[in-house]
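With one protein chain withheld, the remaining protein chains of the complex are depicted in position.
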Amino acid sequence: MALEELYREVILDHYRNPRHKGSLSHADFHAEGLNPSCGDEFSLDLAVADGVIVEVATQGQGCSISQASGSMMADIIKGKTVAEVEEISTNFKLMMAIEEGESPIDPARPGAVLGDLEALQGVRKFPVRIKCADLPWTTLADALEAAQS
Amino acid sequence: MALEELYREVILDHYRNPRHKGSLSHADFHAEGLNPSCGDEFSLDLAVADGVIVEVATQGQGCSISQASGSMMADIIKGKTVAEVEEISTNFKLMMAIEEGESPIDPARPGAVLGDLEALQGVRKFPVRIKCADLPWTTLADALEAAQS
Amino acid sequence: MTNHLRADFPILDRLVNGKRLAYLDSGATTQKPIQVIDAVADYYKTCNSNVHRGAHTLADEATTAYEGARAKVAQFIGADSSDEVVFTKGTTGALNTIAYGWGLNRLQEGDRILLTVMEHHANVVPWQLVAKHTGAELVYLELDDNYRVDLSGLDKIMDERVKIVSVSGMSNVTGAIGPVAELVAAARRVGAIVIVDGAQSVPHLPTNVATLGADFVVFSAHKMLGPTGIGALWGRREILNEMEPAEGGGEMIADVQLYESRWAPIPHKFEAGTPPIAQAVGFGAAIDYLEKIGMTEVRRHEIEITQYALDRLAEVPDLRIVGPTDVAIRGGAVSFELGDVHPHDVATILDQEGVAVRAGHHCAKPLMRYLNVPATARASFYVYTTPEDIDQLVTGLHRARELFGLT
Partner (left out) sequence: MTNHLRADFPILDRLVNGKRLAYLDSGATTQKPIQVIDAVADYYKTCNSNVHRGAHTLADEATTAYEGARAKVAQFIGADSSDEVVFTKGTTGALNTIAYGWGLNRLQEGDRILLTVMEHHANVVPWQLVAKHTGAELVYLELDDNYRVDLSGLDKIMDERVKIVSVSGMSNVTGAIGPVAELVAAARRVGAIVIVDGAQSVPHLPTNVATLGADFVVFSAHKMLGPTGIGALWGRREILNEMEPAEGGGEMIADVQLYESRWAPIPHKFEAGTPPIAQAVGFGAAIDYLEKIGMTEVRRHEIEITQYALDRLAEVPDLRIVGPTDVAIRGGAVSFELGDVHPHDVATILDQEGVAVRAGHHCAKPLMRYLNVPATARASFYVYTTPEDIDQLVTGLHRARELFGLT
């Protein structure tokens, strides 16, 4: 049933126990995201050294989907290079059908390409909630854009 | 036929040859009327001596109904006392069904109570045009109100 | 308690996600009875025309229909006469009309606009805009423990600097009824004008502007069975007469010259441009419908259904009502929190059960901050709401608890 696929155990766990919660006193990059239609918020601090994201801290307020997505994102990008993070972001958006193209994930056989994030596939059945899952990723894109310029 | 009753000879005559046209250099009372929905205008100068309207001058712009009504009004009020004029005005409004009450005019037997004005009875079949016929009379009421105060 | 009106509302027959629709979002917009839908369609089919400017039959019929709707609105709220009723885009449009028409032309540096923290954005942002242009400042009344406007400091706050008091007749978040009578009395003493945001109160409570004592009452048709795209501004005649128009255009003028213009008499002075004619006709039909039920009965039904809802919601563990629990001082917009389940998740889960509720800040961010809740879920009722709708809501809430593992 769709709702059980939406609210998987791992999502509720990230929602209730967000990883890397807080802020960095020495952030290199910072961005804030807001979904004005629902009020969800997400803010992101990154410390980057030699092109690698060495530290991540996030804060947010919102539904389980946006907050779990943010927590999972923080988990997966830590320790990755900016280039790797961009690839992950693209894969995430493909999986969620936010960007057009073939999903890197075979829904029948969830692998480990995106780790916990794969649990968010259930959101695809709830189109109005896709923007919730995407909020941390648009915030990340803003932070990285600042990093690039 | 209704249109023939509306556009009687005498109405077109007053429309084309308005009586007492102009203004008074020594008016005792002056009022201006405007029908904002159609733009018709009517202005009235009165000279009053011992409660009698001794001189009348009118100017206006608008449809045959409003302008003929004004010309006929000027004709009938000249030389009358203010009290008489008020009675005429009431009779006119009763005839036109602007005020509620029995019309002083028997439509079957037009008499001479209101003189030429009785030709305006045809307007009653055109409710949206009644306010045209009434414009000079509301202007007159404004002028007389100023006279009273 | 069955509800014999439901048959008039075609949309209530539809299924949502395979389930019976339990429409509990009437605070956002109500559903429309077939009488209203048909009135709009019939207008277009039989006498559609522009109003006021025409000397042909259709124009006359359209004007009669439009002005007839105005008379219905006037009578519905007990106004002295139709020309105290201005048709606007809605409540928001009406409040902006007052803010720009009255506020922008009369407020000065140092003047104060008194609001409450429970106001809808529509009754906050226009005042911020006008304050910016004029140098006036905003002052807020807070709430007591029972979610009602706290009047204890009112005497101190209400001084000669206060020029405008604008308050919601009923909160769209907590359901709390606003202290209009008390604010009117206090405002009178200092000569301030009082505006009632009646977006929620006029649809749900009998309203009589003659006894209310306020200077303006504004409301939206779409929240009282009528079409979108129209609302009404009632104003006291003297104030409307002296107020400047906010918008300029056709229909609202007596004369236009190249560099200056003179205004038409009220209410037209405030209705620039082609008005929402078909929508006015639909608004009139909505009022006919409400009058047939009777506003006393509307309120009685609302008290009954709200009491039922509060009772049934009390059975749901972890559920907290955000608003008064005494139905005598509130309407039928019931906000709540459910444990740590975010309101959007509540709404999504309920939607799968066919239950439509709102979730979020309900255009009342200052109130959410004041109450320190990031968002609420809100179930809101109207004349067609039945206990069955509430039962469906409660079933959905149990499902939400289950999915989120609340025990």
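By written order: A, B and C. Residues from 1 in each chain.
By our rule, contacts are C-beta pairs under 8 Å (C-beta built on N, C-alpha and C of every residue); 3 or more make two chains touch, one makes a residue touch a chain.
It should be emphasised that the depicted structure is a prediction, and the values quoted were computed from it without experimental measurement.
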Open item on the list: Given that one chain is not shown, what are the shown chains it touches?
Closed with: A, B, C
Task: Hidden-chain contact residue, picked from the options C:169, C:284, C:324 or C:360 - done: C:360
Task: Residue, one of B:18, B:33 or B:62, that touches the chain absent here - done: B:62
Task: Residue among C:175, C:203 or C:227 touching the omitted chain - done: C:227
TODO: List the residues of chain A that touch the chain left out of this view.
DONE: 34, 36-38, 127-129
Task: Interface with the unshown chain - residue positions in chain C - done: 10-11, 14, 16-17, 21, 23, 25, 28-29, 31-32, 36-38, 40-41, 44-50, 53-59, 89-93, 95-96, 99-100, 104, 117, 120-122, 124-129, 133, 138, 140, 220, 222, 227-230, 245-253, 255-261, 272-279, 344, 347-348, 350-351, 355-360, 362-363, 365-366, 369
TODO: For chain B, enumerate the residues touching the unshown chain of the complex.
DONE: 2-4, 6-7, 12, 15-16, 37-40, 61-65, 67, 126, 129, 132
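Keep in mind that, in the parts below, only the chains that are shown with their structure count from here on.
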Open item on the list: Once you draw an edge for every pair of touching chains, what topology comes out, line, ring, star, complete or other?
Closed with: line
Open item on the list: Please identify the chain with the largest separation between its CA centroid and the CA centroid of chain C.
Closed with: B
TODO: Could you give the separation in Å between the centres of chain B and chain C, each centre being the mean of its C-alpha atoms?
DONE: 47
Task: chain A-chain B separation of Cα centroids, rounded to whole Å - done: 80
TODO: Mark out which residues of chain C touch at least two other chains, giving numbers and ranges.
DONE: none
Task: Residues of chain A whose C-beta touches two or more other chains - done: none
